[in-house]
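A single protein chain has been removed from this complex, and every other one stays in its place.
Naming follows writing order (A and B), and every chain is counted from residue 1.
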Amino acid sequence: MTALLSVSDLRKAYSGVHALDSVSFEVAAGSITGLIGPNGSGKSTAIDCISGFQKLDGGKVVLAGTDITGKPAHLIARAGLMRTFQTVRIYERLSLRDNLAIAAQQFDQATWIDEFFRTRRYRDAVEQSEQRAAELVDLIGLRKYYEIETGILSYGQKKLVALAAALMPHPRIVVLDEPVAGVNPSRIREIEVALQQLNRAGETFLIVEHNVEFITNLCHQVIVLEQGRKLTEGTAAAIHTDARVLEAYLGMTPEMAEAEMRGAA
Amino acid sequence: MTIDAVYLLQLTLNGIALGLLYALIAVGLSLIFGVMEIINFAHGELLMLGAFAMCFALPVMGLLYWPAMATAIVATMLAGFVIYEGLLVRLKPDEFERSILITLGLSIIIIHVMQYLFTATPRMVDSQYGFDGVEIGAIRITWTRVIGAAAAVAAFAGLYLVLRYTQFGRAMRAIAQNRDAALMVGIRPRVVARNAVILAAGLCGLAGAAISPIQLVTPYMGQFLIFKAFALVIIGGLGNIPGAVVAAIGLGLVESWIGGFFEIAWQEAAVFVIMIAVLFLRPDGLFKRGGMRVG
Partner (left out) sequence: MKLLLALLGALAFAALPLVTSSNYIIGVGISALIFTVAAAALNLVYGFTGLLSFAQLGFWGIGGYATTLTVMTFGGNFWLGVVYAALLNAALALVIGYPILRTNRHAFVISTLTFALLVALIARDWVTLTRGPLGIPNIPRPQAFGFAFETTPSFYWVAWAFSVATIGFLYALCSSRIGRTLIAIKQNEPLVRAQGISPMPYKLASFAIGAAITGAAGGVFAFHLRVIDPGFLDFYYMQTFLIIVIIGGAGSFWGVIAAGIALSALPEALRFSADFRMIIYGVILVAAMFVMPTGVAGWLRERKIARMRQALQ
């Protein structure tokens, strides 16, 4: 498999603190790749640098053969990289319908002129977007909330809305920052299945997550960060038994320990 | 036109005196912004209250300058306390727009209540120093200006010491630098914010008291000054106290020089033109905000 996303020598310091210190990894096209590491190891910073939300101090990011290093976030999104945020971001005062429609609108061909005259192009675009939204709403199990402001949803449900929004425009790669943290455990299994299904249909994922079971079940390849450096990488099974990884996780926070317990159980 | 050195020096001294007064206002705004991330639209009205307090206190105190000034400062600090406890305390740190609208409403109320009570007629304020002045060669500066400038310098020195060496000053800087971390080490933001507002109000009261013998006192006097002070905190970098001081003194000089050689209109417009130019070149202001630095 070829690398869809290739990150090399990524460096980023916050006022002297090295959040990322020469991190390199690749995400194969069609894969689900996990990015794990203790709290504060630089996972979110890596995502922010890749997706254009943080200026990077050095390194190179290539998406499908195109250099996207340092490009503005909206251009990286248009190039086909959609991301979610660790602290959930959705439009809380808009309905689920609008949340999903906005996520797709930049990716269709309809202009405001099309909209004004309600041209065929506009109507087609809206219809396609509605269809996709309907699929995704079923996927995340929030059909009955479709017309309702997303602000009233629970935290876990909001995470799912953010996930669905990222999937709306059929991006080349979806980057998820802790997609199931705070999501109802009974739903996590369904998300797993759904992501696997989307992956089989050709979607590539890069996932940051603390839930070890989730990562183990899903990921083909796992990259481990510690204190801004890449500790190791390998298949989920190999990582699980890697001594260095276990050691890194021994200094873990209670919530992570709990996550691991859940994973082991 | 040949430039007369004495005239230029005179303008320069006037400019510094003016700049110091601007700095008193701008520093207060910056202080409040640093701690609460809000802009106090009613800040100019605190200055106006200080000037009015001076105006009423002086005759009572037999025209004695210093006791009247102290009264004015205490009065505005009290006003600051009331404003904080009554209104600002209800604001959350990220409610910038709301803070503007609330303090804008407050400013409207204060101005028009004052106008209702004391009419819009400008008042002259007379103090023990009258219009006497010092003369150095051909240069003449009134005592009220000299004392106003000296009081401002003393206030900045005091502020520096407070921010640098007291518990309260350290807490204030900590909050301005990193709110979450400050909360974690047990700093109580409410107390710090209240003290910051009171301190800023005191600086404004000082400015108002110092200005009152120099300028006419009217209910509107704060409004135009405050708009300039807003521009100054932007030029200096929001929340950056030394930046505000430098920008303020720079503006005092520029205005004074322009006023000496060009039409008065240019003098008033200078601050806004400078601000737009600065924003164009450096969107974060001349001196980028790095928390609340004190030196």
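The working rule: a residue touches a chain if its C-beta (ideal position, glycine included) is under 8 Å from a C-beta of that chain, and two chains touch if they have at least 3 such contacts.
Because the structure is predicted, anything quoted here is derived from the model rather than measured.
When you scan A:90, A:222 or A:236 for touch with the missing chain, the hit is A:90.
In the complete assembly, the contact with the undisplayed chain comes from B:231, out of B:79, B:231 or B:249. When the omitted chain is restored, the residue from B:46, B:69 or B:102 that touches it is B:102.
Here the missing chain is touched by one residue of A:5, A:82, A:195 or A:218, and it is A:82.
Listed for subunit A, the residues touching the missing chain in the whole complex are 51-53, 72-75, 77-78, 82-85, 89-94, 98, 101-103, 105-107, 112, 115-116, 148-149, 151-152, 165-166, 169.
Contact between subunit B and the unshown chain involves residues 33, 37, 39, 87, 90, 96-98, 100-102, 104-109, 111-113, 115-116, 223-224, 227, 230-231, 233-234, 238, 263-265, 268-269, 271-273, 275-276, 279-280, 283-285.
Note that only the chains that are shown with their structure count from here on.
The geometric centre of subunit A is 48 Å away from that of subunit B, both derived from CA atoms.
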